[in-house]
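A single protein chain has been omitted from the complex, and every remaining protein chain is retained in its original position.
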Amino acid sequence: MEQLIDWAFIVGHVNYWLFIVLMMTGLYVVVARGNLVKKIVGLNIFQVSVFMLYISIGKITGGTAPIFPVDLTGHIEPDPSIVYSNPLPHVLILTAIVVGIATTSLGLALIVRIREAYDTIEEEDILKIEREMTAEDNKEYGAAMGGRA
Amino acid sequence: MIETFIEIGLFAMLVFTAFAIVKTDRLFAVVMLSGVFSLLSALLFVALDAVDVAFTEAAVGAGISTVLMLGTIALTSRTEKKSSISSPLPFIVVLITGAALVYGTIDMPNFGDPMAPAQQHLAPEFLQGSLEDVEIANVVTTILASYRGYDTLGETAVVFTAGIGVLLLLSGLGRRRKDEDEEDA
Partner (left out) sequence: MHHHHLILRVVTKMLVGAIMLFAFYVQFHGDFSPGGGFQAGVIMAVAFIIYGIVFGLDKAEQVFPPWLVHKLVALGVLLYAGVGVVSMLLGYNYLDYDAFSPHHPSHGQHWGILLVELGVGITVTGVMVAIYYAFAGRPPPMKDEDW
């Protein structure tokens, strides 16, 4: 009789699903919350979950961190019995983290400028102010532009 | 076995922290929780053998980004305004996206599988090369600076550009020019 639940498959994939839960939490914060700082925090959660997904792809069961053992003079003493996890995802994610903080800081700087221009960092309020400004422009220049400025 | 329990425990804490971030509307607490989230994820990276990544995440995510976010809320506001409209649309979007992603993982090899395609081609070559051509113990450093040197040059350029962008947005340059214009006028 065929097994109803494939436990090996579930144990092998539950990691990925948990990462996806975290990722979607981040996405929810970005989509549903109006506060711009909170959106950036949500973006960070999303980003870190993607990093975890990448790193978990490089993990080998029973493996260890990809650093060779060295003797006291710094010469490598290779030991073929050690299994190393895949170092390539580590490199990609390491640089991605630093680029991530650089872009995050750019986003935060934009938020500071938005606060200075609109005196709010709530998406709804900003849209309302924008609409009011458009309506005023319409009143002032609307006739010249055929009713729609 | 013990590793699995540690990972599950860390996951549980990460998920709790993420949900707390969704629920809280005091931005100071949100920023602190995001620091906690980064630190927990650094622990998870250690459990997944990525010590360099864990180091970076602990220094950058829990350190610098918390400082910058605190600086931002000091310059903007302390609390999040409750949204007047509550629509189920974001939840549906997230649910559909999540389901699509889970569907995508079904083809993936099992977690920790040494025969997975990702472990087969480049990784053994890099490990061997680091041992023979470069003779540096930390393989991550070898790949970062030597094998993928172009990539890292690009990343450095991105960090440089982002720094210039922040300076243009926030430092006195713009204000000074405005002052000069006013003096001219």
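Note that the chains take the letters A and B in the order they are written out, and that residue 1 is the start of every chain.
Here is the rule we use: a residue touches a chain if its C-beta (ideal position, glycine included) is under 8 Å from a C-beta of that chain, and two chains touch if they have at least 3 such contacts.
Here the structure is a predicted model, which is why all the values come from computation and not from measurement.
Only one of A:Val14, A:Val31, A:Val98 or A:Ile129 touches the chain withheld from this view, namely A:Val98.
When you scan A:Val30, A:Ala109 or A:Ile126 for touch with the missing chain, the hit is A:Ala109.
Between the chain not shown and the residues B:Ala18, B:Leu33 or B:Val51, the one that touches is B:Val51. Of the candidate positions B:Thr17, B:Ser41 or B:Thr72, contact with the unshown chain belongs to B:Thr72.
Interface residues of chain B with the unshown chain, by the touch rule above, are 51-52, 54-56, 59-60, 63-64, 67-68, 71-72, 74-76, 78, 133-138, 140-142, 144-146, 149-150, 152-153, 156-157, 159-160, 162-164, 166-167, 169-172.
Hidden from this view is one chain, which touches chain A at 65, 67, 70, 74, 94-95, 97-98, 102, 105, 108-109, 112, 115.
Definition applied: only the chains that are shown with their structure count from here on.
If each chain is reduced to the centroid of its CA atoms, chain A and chain B end up 6 Å from each other.
For chain A in complex with chain B, the touching residues are 8-9, 11-18, 20-29, 31-38, 40-42, 44-45, 48, 51-52, 55-70, 74-76, 78, 83-91, 93-95, 97-106, 108-113, 115, 120-122, 124-125.
Across the complex, chain A is touched by residues 7, 11, 14-15, 18-19, 21-22, 27, 30-31, 34, 37-38, 41, 44-45, 48-53, 56-57, 60-61, 64-65, 68-69, 71-73, 75-77, 80-81, 83-84, 90-91, 93-95, 97-98, 101-102, 105-106, 108-114, 116, 118-119, 122-123, 126-127, 130-131, 135, 137-140, 143-144, 148, 151-152, 155, 158-159, 162-163, 165-166, 169-170 of chain B.
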